[in-house]
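A protein chain is absent from this complex, but the other protein chains hold their places.
Now for chain A:
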Amino acid sequence: ESSGRTVPEGVTDFDKETENDPFAVAEYAEEIFQYYKNREDIFPIDKYIDRQPDVSKSMRSILVDWMVEVQESFELNHETLYLAVKIIDLYLTKNVITRDVLQLVGSTAIFIACKFDERIPPYVDDFLYICDDAYNRKELISMEIKILKTIGYDLGIPLSYRFLRRYARCGKVCMEDLTLARYIL
């Protein structure tokens, strides 16, 4: 309680309100979000599409749309999807790829994000199936290592989705506005 943080006058202290809700982790919320902010610089993503002769903006957006479908059919958390997209962007920032492996990168990214965050991650076979067996097990597993090496085995990547939820809760944004904001994200 004596962490020395102050809330501007006239603003209600959201963490104070949720003090007794153990699942809001109010005691650590402020620090955790500060920590996320500090970590943002570790994961720079630039306009890598300019360096990818074989991949275009629209291909990335088709890939992400497909990943949203995967998220729905596997019933994954939103954080898993956002983490997977981050993983792709980080990988493509550092590696030039050809379009035929784009979907492999995408599904492997979901595969990794699931292992990190989901309670019961789907199996390799599930991922091969959703790619219509375009890739084999060996390719997926070696892509997993490639991606992990590229991003330095660090998956503590700050996610826009977490910030949005935090802002919405603190600002008591109504469900409609939040849904709109989610859509924009």
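Miscellaneous remarks
FYI, contacts are C-beta pairs under 8 Å (C-beta built on N, C-alpha and C of every residue); 3 or more make two chains touch, one makes a residue touch a chain; residues count from 1.
By our rule, contacts and distances are computed from a predicted model.
Per the UniProt record, the absent chain's protein name among "VPS9 domain-containing protein", "S-formylglutathione hydrolase", "cyclin-dependent kinase" or "LAFE_0E12332g1_1" is "cyclin-dependent kinase". For the chain left out of this panel, the touching residue among A:Ile32, A:Ile45 or A:Cys174 is A:Ile32.
In the full complex, chain A makes contact with the omitted chain through residues 2-3, 20-25, 27-29, 31-33, 35-36, 77, 79, 111-112, 115-117, 119, 121, 123-124, 137-138, 140-141, 144-145, 148-149, 152-156, 162, 165-166.
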